[in-house]
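Excluded from the complex is one protein chain; the other protein chains are retained at their positions.
The block that comes next holds subunit A.
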């Protein structure tokens, strides 16, 4: 799982994201909706056009949740407990593995585009592990 070095790297990189939370989250969502159109089925009530207010607002929510996760990296299960309930009992994004993995891929692409060569193999590995950890917690209560 996450080594001390991983955690340090994640927190360092995340300080760069924090000031652009809304754009970061929105861009990741937009990329996910375009690459994986099946993910749009969970947002029939949204205007999914480029730059829509709803995508921006939702992107901000997603990024803020990830900020919470980064700040509570040693206790993801407790920090994300409410979100975990929400996904398990209300949203029921299905199947948990795949849907979160699509968002994780798009989140990483956004990081890579913005960080360029600073998105080194080590940073990449740390984030991949972190995002799987978040996905696992969000899927915890599904059954």
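Everything below uses one rule, namely that contacts are C-beta pairs under 8 Å (C-beta built on N, C-alpha and C of every residue); 3 or more make two chains touch, one makes a residue touch a chain; residues count from 1.
One rule holds in what follows: contacts and distances are computed from a predicted model.
Q: Per UniProt, what's the omitted chain called: "Superoxide dismutase", "Hemoglobin subunit beta", "Sorting nexin" or "Auxin-responsive protein"?
A: The chain we cannot see is, by its UniProt record, "Hemoglobin subunit beta".
Q: Write down which of A:54, A:67, A:81 or A:108 is the residue touching the left-out chain.
A: A:108
Q: Which parts of subunit A face the unshown chain closely enough to count as touching?
A: Subunit A touches the missing chain through residues 27, 30-31, 34-36, 105-106, 108-109, 112-113, 115-117, 119, 121-122, 124-125, 128.
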